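Structure first, then comments.
Missing here: one protein chain of the complex. Every other protein chain is in place.
Right, subunit A next:
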Amino acid sequence: MNRQAQAVILLLLGGAVIRASVTDLYLRYVKEGLRPFLIAAGLLLVAAAIMTLWYELRPAAPRALAPAGGAPAGGSGSGHDDHDGHGHAHHEPRVGWLLILPVLGLLLVAPPALGSYAAGQAGTALSSQQQSDYPPLPEGDPVQVSVLDYASRALFDRGTSIGDRRVQLTGFIATGGDGEPILARMVLSCCAADGRPVKLGLTGDVPAGLPDDTWVEVTGRYSDRLGRDPVNDAEIPYLEVESWRQVPAPKRPYD
């Protein structure tokens, strides 16, 4: 892998990272707070590429320390590696070509955010310890809450702080352990590799006949029914659905 090829790879990687972070694409993979760092890192990669090309393509300036002709056995590499007199063609990392994969992943494939498949693989994240006193719900009828917030209140506070308020939450449809549709939302702490699902069982006017990964906005009330996640044997709270409607996938797919 010669230096110009490395420069092109760095340019592509930097460009792909910048593009992902100025659009909302990066929100599918990492937390929102990483954005400034992504942009800075992308700019630095582009700068490294430009500086490499600049030093490579500039009319060769005399090099004080170049051991001209003293190249090791690998010196008969390609012309680009030779002309600077170092001739260490075999030491240029070929493994760098692999960096083309994340570039293709970001520019061509742009895989979707984690969905029902990942949710089915992992146990509901609420088995972790939570506080036990919750502040009252904000104003509004129905009041907008996140799946995570509803599930923690329903589970650890047995719905006391929800009372008989109407709540509205958004998540995607996945298939629960008993084949019934459940409402799920992934939570991230760093990147999608540590994404864990929060799962809610549905009773009442259950959205039926929707394929997995369909995003819905459901309105309903607290239900004291509890289920179990077959994956990690943790409790899954339920929601008594009064109405629901299909919605497009939100810009921030994770809670």
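Everything that follows uses one rule, which is that a contact is a pair of C-beta atoms (placed from the backbone, for glycine too) under 8 Å apart; a residue touches a chain by one contact, two chains touch by 3 or more; residues count from 1.
What we mean here is this: contacts and distances are computed from a predicted model.
Chemist: Can you work out the missing subunit's protein name as recorded in UniProt? Choose among "Permease", "2-oxoacid:acceptor oxidoreductase subunit alpha", "ABC transporter ATP-binding protein" or "Class I SAM-dependent methyltransferase".
Modeler: In UniProt, the chain that is not shown appears as "Permease".
Chemist: For the chain that's not shown, point to the residue among A:9, A:169 or A:200 touching it.
Modeler: Checking each option in A:9, A:169 or A:200, the one touching the absent chain turns out to be A:9.
Chemist: Identify the residues of subunit A touching the omitted chain, counting contacts across the whole complex.
Modeler: Interface with the chain not displayed, on the subunit A side: 1, 3-10, 13, 17, 20, 26, 28-30, 34, 37-38, 40-42, 44-45, 48-49, 51-52, 55, 63-65, 67, 86, 88, 91-102, 104-106, 108-109, 111-118, 121-123, 125, 127-131, 189-194, 196, 230-234.
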